[in-house]
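Here the complex is missing one protein chain, while the rest keep their positions.
We just call them A, B and C in the order they show up, numbering each chain from 1.
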Amino acid sequence: MNDYQSVYLALSAILFGVGVLGVISRKDAIVVFLCIEIMLGAVNLAFVAFARANQSAEGLFMVMCIMAVAGAEAAIGLAIFVLLYRKTGTINIDKFNLLKW
Amino acid sequence: MKFDLVWLIPIFPLVGVLINGLLGRRIVEKNKSLVHWIACGAVGLSFLVTLLLFVKLLGLPAEERLYDFTWFSWISSGVFHVSVGYLIDPLSMFMCMFVTGVGFLIHVYSIGYMGHDESYSRFFTYLNLFMFSMITLVLADNFLLMFLGWEGVGLCSYLLISFWFTDLANAVAGKKAFVTNRVGDFFFAIGLLVMLTHLGAHGMWSLKFTDVFSHAQLLPPHLVTIVCLLFFLGCTAKSAQIPLYIWLPDAMAGPTPVSALIHAATMVTAGVYFVSRCNVLFTMSPFAMQVVAVVGALTAFFAATIALTQNDIKKVLAYSTVSQLGYMFLGLGVGAYAAGLFHVLTHSFFKALLFLCSGCVIHAMSGEQDMRNMGGLRKKMPVTFITMLIGTFAIAGIPGFSGFFSKDEILWQAYSSPQGSHLLWFIGVLAAVMTAFYMFRLIFMTFFNECRASEEVQHHIHEAPKSMTIPLMVLSVLSIFGGYLGVPEALGGANRVERFLEPVFGLGKDKLLQAAGGNPLIHRVVAETAEHPSFAPEYKLMVFTTCIVLAGIFASYMLYMRKRSVPETIAANNPSFYRLLLNKWYVDELYEKVFINPLRAFSIFLWKGIDVIVIDGLVNSTAAFFMECGEVCKVSESGYVQRYAVSFLVGVFVLIAYFVYVR
Amino acid sequence: METFKIILPATDYVAVLPQMVLVATALIVLIMGVFKKFVNTSGVGLTALAGSVLALACALFVGHHGGPSSSFAGMVLDDGFSYFLTLVICIIIVLTILVSLNYGVFFENVKSGEYYSLVLFAGVGMVFMATAGNLILLFVALETMSISIYALTGFHKDQLKSGEAALKYFLMGAFGSAFLLYGFAYIYGATGSLDIIKISNFIKTHPQILHLKFMVAGFVLMLAGLGFKISMVPFHMWTPDTYEGAPTSITGFMATGVKAAAFAALIRVILVPLAPMQHSWVSLMWVAIFLTMTVGNLIALAQENIKRMLAYSSIAHAGYILLGFLSGTGLAQAGMLYYLMVYAFMNIGAFAVVALLCKKGEEFNNISDFAGLGFKYPLLGLVMTVFLFSLAGLPPTGGFMGKFYLFTEALRSGYVWLVVAAGVNSVVSIYYYLRVVVIMYFKPEVTENAVVLTAVSPGIIIALAVATTAVLIMGVLPSYFFSFAGNSIFSLM
Partner (left out) sequence: MELLGIVICGGAALACALLVILSKNTVHSALWMVGNCLALGVLFLFLNSQFLAILQVIVYAGAIMMFIIYAIMMLNLRVAAETDFRKSLFTGRFVVLFLFIICLLALGLGLSPTALKGGMGKIAMAQFGEVNLIANYIFVQGIAAFELVSVLLTAAVVGAVFLARKD
């Protein structure tokens, strides 16, 4: 049975790459965070594809956990952004450069 | 066997150290007396536990008096294991008894003596630390733990000699003691390593005394001699023998209770203890025994000659300590281990007593130590006078006092033992005469005649407080009666000390070792308890020695009471000889010329030439190089979080590239 | 369709008793924090303390009797390794709370219920990370820990540095866990399971799988994700910034707890199952370890801020511990655990001293602030000296013995040059650790804005005493602890 496994995996890899690219190039903290979410989405896709290939529910449960974690990260991340925005009026991550060397 | 309480003995002083060391200053602010209650209490408790175990040990039949208590594993690395364990046998309990006992008395004495010192808690912390180390030293069941105690007492000695470190002389004296001891320790450690590696080559990776001694036959004879000599060199430093005795007289810079405890009664006997502990090894090497005996005899004689002319009251006592330690080694060297240890015991009583008395004198004289400025103290300080007189009788070997029995035993053994010789005996007798002479010189100069101190000092002279005099009285009682523990058979006694220690030294040892799982020794221990076919020679020697000692006392009386101009005339007529003695045979100067100056020159060369230019240059430039590297590298930490992410990515890429494509 | 019942044996819950106690305490503390008016503020901290001590007691007395076993269908492993790390982590939590009790005097936020509950939640995550037998649980635990610590890092809300640190840690952390997850996905794809023991067995029975690029890439991504948490070069960049900006009590917690948990995961997930392919990562890990030690130590030389210096030094310490990872023998792993334990005590101790030197709302974090401290507060100076000696690896402290074990094993495995490099690094590190000691004892006290100990609670005295004693005891009597670590490694499932 041809289940197009490699297509899913390639797609997942490319999506992951797009996410990484966004993380290292965009300066807006929220967009950076969105790009991390893209990476997680790519991981999810890989997990579901593998879960089907392995025919086990473990991978599916992992995906659910990842969703929950993504939600939790969103909550904490946005809280940090709000905190910083209140202080400085920006969430451009290049502006946060007090700590270095 | 119920000796498991033994770990309590070292623990009490350690707890004292922790409490006084960490909180001492605060305790002193609140309630000064608490400090000495803790310190003395700790040692007192140790003494009580020791007493308990001692009584228990006495209750056992002689051949069962060996118990090895392993507390916990200390170092374990491959085949080599060392545990913290305590060996209970007659020898260790014998040592532990008087270490804790005399230690306790001196702790009590210090309450009065150090009462006005600013660093009250520091003093007691050090003293307790010393007690801990000393107890560890004598109770340890293996060489390494013993060495820990050995180093510990050295450290405490250093700390206490330079206790008043603001005075440069004290700091220098402390340093001298420390360095000299390090020299000895160095050889000691080499001996230990030689022994261990050799035994290890036979699969005996153990440092336990019982293991080592029962496998001693694995060592070839020449190696035993080397090891014994290296050990003995270590002992000469710790126990102040030729050639490394030079630190002990200077060590008198410390507070007097310290001189009494460490530099007379306990620490300096560590070498004697160690040689006795290793009697199996030493007995295997007759040459090493000879060296011990000769060095001991020479030291006894040599130090006594120096003591004749010293004017500092503590220096006299210090040289007399060196001399008496020489006696002990003489005893050990001729195979009379028990006699040597018996002298350790009596000496610890009367020498501690003498030092404490001299402390009272110094205390009363407002810190004056020169005997030429003393005199006539007999009436003002009766207790001190009487107790000191008792101590002097004991050390001089007046019949009936403790020193008589022990000294006589050593002299008799030196004369009669197969390893002994008449020459050794004769040197010993000469030293005994001189001892009597200079000790009475001390008494006469200090307590008799008119007082030569200044008016102001005279005004302050007073008897010491109770906390100081009570230990004196206890010690003087011990100085009298301590000797009766070991009355020789010739005088109708049972020589109990020797009987008690016999399992360790005598033939009983083989049985003990077998009981402990070891092999019987191939080299039989020479029986020093040879049959006395007749006591007549011993009587003769005893009477002879006593007479000649009394003659020495009489000479001292004549010179320092009656014709007081004579000593000066003698000194004036033999200026070079007098100066030679006064300046301690110029040994310090000799060492300075032979060892220290070349070494110093060499080290100055190393310092100025090699160190400053080559090494410092290297080190500094290395340091500068690393600092610079740090400065450069830290720029990588730019503070921009996305660059961090890039670095992360690069890492991942390198890893993947390596594993997926290169590998 | 059949109905199914949830049937779990009660003993399963006994295996996670410490974690349950921690969660319950966290919730109680959280609720207490809400009713500020009725509850004394110190009551919150004390409750958290009581709960964590109880958890420690549970970990000590309830855990691991008999051989290794698992519960929750293999999700939670109960072996000697779990036991050891649960103990270490519980000790870290207790010490952190003790330090925080004092630190809270200076900083209002640290007193709140949220603070303590987050510390406890993070602790739950750490314990689960060390005991997880399944990658799902491992991941959730890691995120529980991380998310709590992201928040804790930003707890100085009035300081921009703290927020910045939280931002950086959060972004990098989320980025790193995505990589970790991707690695999990590949491992899952290659072996068909997320259960660590099943993965192990699968690799044993199908050794050819190790040649699959798939599998290797999964391993690499996991290594990156966990390497991030232990700050291995080049995944270390977040460490100094985050450590500097975070509240000091949390920095100590991060430097020890997170590292202990992440190393536990590293051993469980990579070292043990992938042991058959160990020979293939040698040269690369060699370089990584070398860089980790060297970069950490070199940059630490150039630091003026003590928290930042300790952060760089923690990178270097990760390098030392990774030596055991490279050697891979049982004794080397025992050495890693031993070092983790010593490291926990000495590092939390050092950070506790830093946390002690505060004014209301202001910290003294410059190394120059320590001038004259040794004489002004002799006991504190002594304690700090002990910690720094131990960090520098000088006898008679535990740090020395830890390095001794790790270096010896690495030598025995033949990594002579790496050990030489590690030795040189230790020497370099002595320079910057002893610099603090020198400044404490040989520099005159600064006159203006001098450091004053304003609040010393009994809690922090206990914490410092415990840490000092532990460091010294582990240095003088290492064999007990080492055999404890060794036993825990040998009963590793």
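One rule holds in what follows: a contact is a pair of C-beta atoms (placed from the backbone, for glycine too) under 8 Å apart; a residue touches a chain by one contact, two chains touch by 3 or more.
In this text, all values refer to a predicted model and were calculated from it rather than measured experimentally.
S.K.: Tell me which residue among C:E143, C:E164, C:E244 or C:D369 touches the hidden chain in the full complex.
M.R.: Answering carefully, the residue with contact to the hidden chain is C:E143.
S.K.: Touching the hidden chain in the complete assembly: which of C:Y186, C:Y377 or C:F484 does that?
M.R.: C:Y186
S.K.: Contact with the hidden chain only, please: which chain A residues?
M.R.: 4-11, 13-22, 24-31, 33-35, 37-38, 41, 44-45, 48-58, 60-61, 63-65, 67-76, 78-83, 85-86, 90-92, 94
S.K.: Counting contacts across the full complex, list the positions on chain C that touch the omitted chain.
M.R.: Interface with the chain not displayed, on the chain C side: 1, 4, 6, 8, 16, 23, 26-27, 30, 72-76, 112, 114, 117-118, 121-122, 124-125, 128, 134, 136-137, 140-141, 143-144, 147-148, 150-152, 154-155, 157, 166, 186, 189-193, 198, 202, 206, 209, 212-215, 217.
Please note the rule applied: only the chains that are shown with their structure count from here on.
S.K.: Centroid of chain A to centroid of chain B, CA atoms only: how many Å?
M.R.: Chain A and chain B have C-alpha centres separated by 73 Å.
S.K.: Between chain B and chain C, what is the gap in Å from one C-alpha centre to the other?
M.R.: 48
S.K.: Touching at least two other chains at once: which residues of chain C meet that condition?
M.R.: 167-168, 171, 175, 240-241, 302
S.K.: Provide the list of chain A residues touching at least two other chains, using ranges where the numbers run on.
M.R.: In chain A, residues 23, 32, 93, 96-101 touch at least two other chains, as defined above.
S.K.: Within the complex, which stretch of chain C touches chain B?
M.R.: Touching chain B from chain C are residues 167-168, 171-172, 175-176, 179, 213, 216-217, 219-221, 223-224, 227-228, 233-235, 237-238, 240-241, 280-281, 284, 295, 298-303, 379, 428, 431, 477-480, 483.
S.K.: Flag every residue of chain A that touches chain C in the complex, lowest number first.
M.R.: For chain A paired with chain C, touching residues are 9, 16, 19, 23, 29, 32-33, 36, 39-40, 42-43, 46-47, 49-51, 53-54, 56, 58-59, 61-62, 65-66, 68-69, 72-73, 76-77, 79-81, 83-84, 87-88, 93, 96-101.
S.K.: Which stretch or stretches of chain C touch chain A in the complex?
M.R.: That would be residues 135-136, 139-140, 143, 147, 150-151, 154, 157, 160-161, 163-168, 170-171, 174-175, 177-178, 181-182, 184-186, 188-189, 192-195, 240-241, 244-245, 302 of chain C.
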